[in-house]
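For this depiction, one protein chain was excluded, whereas all remaining protein chains were kept in their positions.
What follows is subunit A.
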Amino acid sequence: MATAYAEAGDRTAAATHAARLTHVSKSFAGPAGPQLVLDDISLDVAPGEFVTLLGASGCGKSTLLNLVAGLDRPTAGSIETTGGRPALMFQEHALFPWLTAGKNIELALRLRGVAKAGRRAEAERLLGLVRLGGAYGKRVHELSGGMRQRVALARALAQDSRLLLMDEPFAALDAITRDVLHDELTRIWREAGVSVLFVTHNVREAVRLAQRVVLLSSRPGRVAREWTVGIEHPRRIEDAAVAELSVEITEELRGEIRRHGRD
C-alpha cells in the first residue's frame, strides 16, 4: 500500500538514516508559470536524531514536511524514509472532536492494524507516556491547549513510526506551556528513541530542542547553513549557551531575510 516507504525489512536498527532527501525540488503552478518553492534540498536524518528546520516565511518548511510525510510528491529528487509511514503533528492539534482522547489514539492504532484486544491498553500506555493518565475518556474540548498537543503527540506515537514530523506544534501555545512541552518532548524523544524532524521559525526553540539545526533560505527554500548543537541536556531556554548560539543563528537568519529586501 505505502509504496513510497521502505517496508518492514528496513525497520531494523541497521538503517543508516530515518529520512534521506536527495536533491529534492518542488514547484507549484503559479500565476506566472511554475513557482519554485524548494530548490535542491539534500538532508539526512539519522536514526534517533533530532533535527530542527528553521526559516522565515516562504522557506517552504511545511511543504518540505508534507513531502516527507508523503502527502505530496517532489517535482524532482527523491525522498526515502525507513520505519513505516512517518507520523505528522500539526500546529493545530488536529484531534477528532467526535472521539475522546483515548479513542483518538485507538483510531491511529486501528488504522495501523493493531488488534482490537490490545488497543485500549496501548492507548492508556501512550497517554501515560505524555502524563495524561486520567484523560482517556475526556472529550477534546475539555482539554487545555497543552493537553491537546500532548494527546496529539501520543496519537502520533501510536502510529509506531520511527520518524516523527512536527510542523510548529507548539507555536500556538503560551510561553509557559510551550516551555514545559519542550522538556516533555525531549524526554519522550529520548525514551521512545524516535527520529524527529521539527519545523519552527523560533530560533531559541530550535536550539533548545535539537541536536542539529538546519537553516533554510526563503523563496526558494534552500539549505543555507547547518549547526550541530552540542549543549548538554537538560537544556533550558534561559541557558547562556542556548542564548549564545541563538544569537549567532538569528544573525544568519536576518541576513537571509535582508537579501530579499534588496532585490
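Everything that follows uses one rule, which is that contacts are C-beta pairs under 8 Å (C-beta built on N, C-alpha and C of every residue); 3 or more make two chains touch, one makes a residue touch a chain; residues count from 1.
Going forward, contacts and distances are computed from a predicted model.
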Omitted chain (choose from "2-oxoglutarate ferredoxin oxidoreductase subunit alpha", "SsuA/THI5-like domain-containing protein", "ABC transporter permease" or "MaoC/PaaZ C-terminal domain-containing protein") - UniProt protein name: "ABC transporter permease"
Hidden-chain contact residue, picked from the options A:80, A:239 or A:252: A:239
Touching the absent chain when the full complex is considered, from A:159, A:200, A:218 or A:246: A:159
Omitted-chain contact residue, chosen from A:59, A:79, A:143 or A:253: A:143
Contacts of subunit A with the absent chain, listed as residue ranges: 1-2, 69-71, 85-88, 90, 92, 94, 96-99, 107-108, 111-112, 131-132, 139-147, 155, 159, 176-177, 180, 183-184, 187, 234-236, 238-239
